[in-house]
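Below you'll find the structure, written out as structure tokens, and then a few comments.
Just one protein chain is left out here, and the rest sit where they should.
As written, the chains take the letters A, B and C, and residue 1 is the first residue of each chain.
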Amino acid sequence: MGARVAVAGASGYAGGELLRLLAGHPEVEVVAATAHSQAGAPLGAVHPNLVSLADLVLTETDPDALASADLVFLALPHGESGALAAALAPQTKIVDLGADHRLRDAGQWARYYGGPHSGTWTYGLPELPGQRAAIAAASRVANTGCYAVSVILALAPLIAAGIADPDDVVVVASSGTSGAGRGLKPHLLASEVMGDLSPYKVGAHQHVPEIKQATGAHTLSLTPVLAPMPRGILATVTARPVSAGVTAADVGAALAEAYQGEPFVRVLPAGAWPHTAATFGSNAAHLQATIDVDSGRIVVVSAIDNLGKGAAGQAVQCANLMLGLTETAGLTANGLAP
Amino acid sequence: MGARVAVAGASGYAGGELLRLLAGHPEVEVVAATAHSQAGAPLGAVHPNLVSLADLVLTETDPDALASADLVFLALPHGESGALAAALAPQTKIVDLGADHRLRDAGQWARYYGGPHSGTWTYGLPELPGQRAAIAAASRVANTGCYAVSVILALAPLIAAGIADPDDVVVVASSGTSGAGRGLKPHLLASEVMGDLSPYKVGAHQHVPEIKQATGAHTLSLTPVLAPMPRGILATVTARPVSAGVTAADVGAALAEAYQGEPFVRVLPAGAWPHTAATFGSNAAHLQATIDVDSGRIVVVSAIDNLGKGAAGQAVQCANLMLGLTETAGLTANGLAP
Amino acid sequence: MGARVAVAGASGYAGGELLRLLAGHPEVEVVAATAHSQAGAPLGAVHPNLVSLADLVLTETDPDALASADLVFLALPHGESGALAAALAPQTKIVDLGADHRLRDAGQWARYYGGPHSGTWTYGLPELPGQRAAIAAASRVANTGCYAVSVILALAPLIAAGIADPDDVVVVASSGTSGAGRGLKPHLLASEVMGDLSPYKVGAHQHVPEIKQATGAHTLSLTPVLAPMPRGILATVTARPVSAGVTAADVGAALAEAYQGEPFVRVLPAGAWPHTAATFGSNAAHLQATIDVDSGRIVVVSAIDNLGKGAAGQAVQCANLMLGLTETAGLTANGLAP
Partner (left out) sequence: MGARVAVAGASGYAGGELLRLLAGHPEVEVVAATAHSQAGAPLGAVHPNLVSLADLVLTETDPDALASADLVFLALPHGESGALAAALAPQTKIVDLGADHRLRDAGQWARYYGGPHSGTWTYGLPELPGQRAAIAAASRVANTGCYAVSVILALAPLIAAGIADPDDVVVVASSGTSGAGRGLKPHLLASEVMGDLSPYKVGAHQHVPEIKQATGAHTLSLTPVLAPMPRGILATVTARPVSAGVTAADVGAALAEAYQGEPFVRVLPAGAWPHTAATFGSNAAHLQATIDVDSGRIVVVSAIDNLGKGAAGQAVQCANLMLGLTETAGLTANGLAP
């Protein structure tokens, strides 16, 4: 029957994607799915796409409902993970898709999120040096932020290789609407979104400290934009090279070396650029880089599915490691297109 | 290693979706993928979403390239399947995603498609009475048309049950753009499609004889509409009931009975209506029905993914039956949403 | 300075489109715009597209705020127009974009809308025979429903000409999301709508009695579908011809005769079919018809902008007639494309 897993916060988009992946996972069994306002509803009424789980009834999000699981995924609003995690048994493994346990610096937490800091867990990005083993050994893992992972994968190897200047990084990243959640907000109405690009949290996005912590960047300008599509993040990451002699080949080689053998990170062949649709529904990240001819800046573009490598896919990958399962089980690098 | 399969016409959208499904299929091995203008290109350049097959090189579409396969999928333009099929060995099983071998009546073929008729193969819709066994026993199967299957699933049980009048059926069905293929046509440009609904082939769509053949409808008005989305068909099928006493419950019961135990056809709970996004990327069909309060007509709505149950998913389901594999292997009823 | 006009319900989509049209209208002056929850806000915060009116402050929707206008547009939720209209002076002309005053039959009102019937006003569709003069003479006009006008324009001339059987009319019509309003509803979230077609109110839409009243149809099956685009209605109207001898030319001639000289209704040249994007932002309706080759049914397709000819454009056209202005002032038949 495989490992027993549960999803807390199953009515939202990340929760739904977790359940979709887990329903197709050969080595796990979903033993509970919880929600708050939708408790009592069959999953088919909340996620009509999940045919194979249509009759599973959502229960209230409390520790008892989750107690029988070997591993619990938390897909809760920011600030709610800490209390629930504290109420779960120590031997229950947890992957938290929220932001609560990502930051090491409580001051940064306070600055960008507010409220008390719940503590720091193992950071759930297996492709960072040493992190795969750390995740496999952990019982508590903080899953990456969606924008964060799209930027970190593009930037971390370049700072680590001494190619990119950590003092001058500028990022503009656009996300599909599922990244903004399922809450009823006026700017998320289809009539507002279709045909529109709109920036938000300009100058102060909460993923900045997470990216700096994981990449070693000293300063970072991140401008997020809401794009008229349901899924996907395209991040354009530019950095000043540490010296004028850095070539596009140097950048490409640093990325290729960092991700050699990685099942989910693909550095594209020369001339091909990442685009989000190619990662749709997958756990893949696509990368490509060049040197801007006018400014000489390094430009790296990355594409992910914000619900895949940016949330639920990443979480399942971490869970596989934590549970001793095949790291790629239940996941695919193949996107759904068109 | 499983059964050996090949895809002829791998550069189009149906071919790409076949490869995506086959890449995740636990019991088959892709031994060849052929194309015409793209022959020689690695698959990663043609379908950048197919990471796991990125290095597979497309070959020319000729019989030799396909000879080593146990089963060949043909995803070719209409009119091209006959010649290629004739050149393949008799023991090579074939699923033709084109229209060439669907119709029993050569006159209807001539009227709607033109050119010589290639003959009639076993019709590839397992959910029709008796058809599952016929497909399992066949070495040549004609896969369903995309609009056709969306209408047939909604209508066939009602005519068979004596509930719907076969002389008065009116259908309006809208499709996402992948149903129109990957050819470069002005009306398929994104600038034209986004924000637009456009009818086409009004009054004379080529799926009409296929639907009549499979459902027993005597006459059928089918109006197709191109919708601003990449995938999905929503068909609204209305029919006059044979008597004024037919109730919504009668219609629902006929559908429920027809599809009891079917893994890919879901009659929705009362009050829920099909919508295309719930079937995205899946092999599922969703159905719901009622009686119109003003006109008394039966109204059935069906939703499918035109590349799933409408093309590649259906084809894999048929291939599984033909190869003696698990019918659902490599397929899912769970859609990708949002 | 031209006629003095006011908009009650200015924060919604119909209200916003009214203000956009009125801002560009050479013969009117906007003297007030009212809203409920947004009262006190500058228009620029509610409709950031309306730059020329950005500093106009929304006031509460009460009769005093509207008293100085020669003509008031009511763009209120159904059921709220009656009370406000009763509180306005008799000499204040009113165009009600809501449904409250469209139906002559109080029983039909009760059946489809519920609550007390507010009475019947002159029906605001100038292209119906005799209606232009009636509107010009009226001080109270009930603007057409969005689906209703798309169907009536296609159907009324055919029933009037004795070509279409009023006992067998089947309509499927798809609308952009602005037709569903600006309220916060889960199914209107962009993540739900993009890539999706979803039917609603299947078998019982409230525009059915309005269409029957205006066209003389005896029964009507209308299935509405929500489409992933901000604006536009595409209606496929099929009807049994009264005799087998009715030709496509007969149908085309009846439409052409009905709309000869009309500035906003265009019967397309042979071979061209209406599509919604061509009417985007305009007050135009496009029409085309044929006879279905299999069933022999008449098929008429109409396209409008639901906020144009389906709401605000129509309302301004009526207001122009009521105020003795040029009927086309402030309006265009030219759509915004792509």
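The criterion applied here is as follows: a residue touches a chain if its C-beta (ideal position, glycine included) is under 8 Å from a C-beta of that chain, and two chains touch if they have at least 3 such contacts.
Note that the structure is a prediction, hence the values are computed from the model and not measured.
Engineer: Based on the whole assembly, the unshown chain contacts which displayed chains?
Structural biologist: A, B, C
Engineer: Taking the full complex into account, find the residue in A:39, A:67 or A:172 that is in contact with the omitted chain.
Structural biologist: Reading the full complex, the residue touching the unseen chain is A:172.
Engineer: Just one of C:58, C:125 or C:194 touches the chain that is missing; which is it?
Structural biologist: C:194
Engineer: Just name the one of A:58, A:188 or A:208 that touches the chain not displayed here.
Structural biologist: The one listed residue touching the chain not shown is A:208.
Engineer: Can you work out which residue in C:30, C:284 or C:329 touches the chain that's missing from view?
Structural biologist: C:284
Engineer: By the contact criterion defined above, which parts of chain B meet the unshown chain? Give residue numbers in ascending order.
Structural biologist: Within chain B, the residues touching the omitted chain are 13, 176-178, 180, 182, 184-186, 188-195, 228-230.
Engineer: Which positions on chain C touch the chain that was left off?
Structural biologist: 13, 16, 20, 23-24, 44-45, 47-54, 177-178, 194-195, 230-231, 266, 268-269, 272, 275, 277-282, 284, 286, 332-338
Engineer: For chain A, enumerate the residues touching the unshown chain of the complex.
Structural biologist: Chain A touches the missing chain through residues 168-170, 172, 174, 176, 191-192, 194-200, 202-204, 208, 212, 219-223, 225, 227-232, 234, 236, 238, 273-277, 280, 288, 290-297, 299, 301, 303, 338.
Following the convention adopted for this analysis, only the chains that are shown with their structure count from here on.
Engineer: When the C-alpha atoms of chain B and chain C are each averaged to a single point, how far apart are the two points in Å?
Structural biologist: Averaging C-alpha atoms per chain gives centres 37 Å apart.
Engineer: Nearest whole angstrom, what separates the Cα centre of chain A from the Cα centre of chain C?
Structural biologist: The separation of the two C-alpha centroids amounts to 45 Å.
Engineer: Counting only residues that touch at least 2 other chains, which ones in chain A make the list?
Structural biologist: Where chain A meets two or more other chains at a single residue, that happens at 13, 177-178, 194-195, 230.
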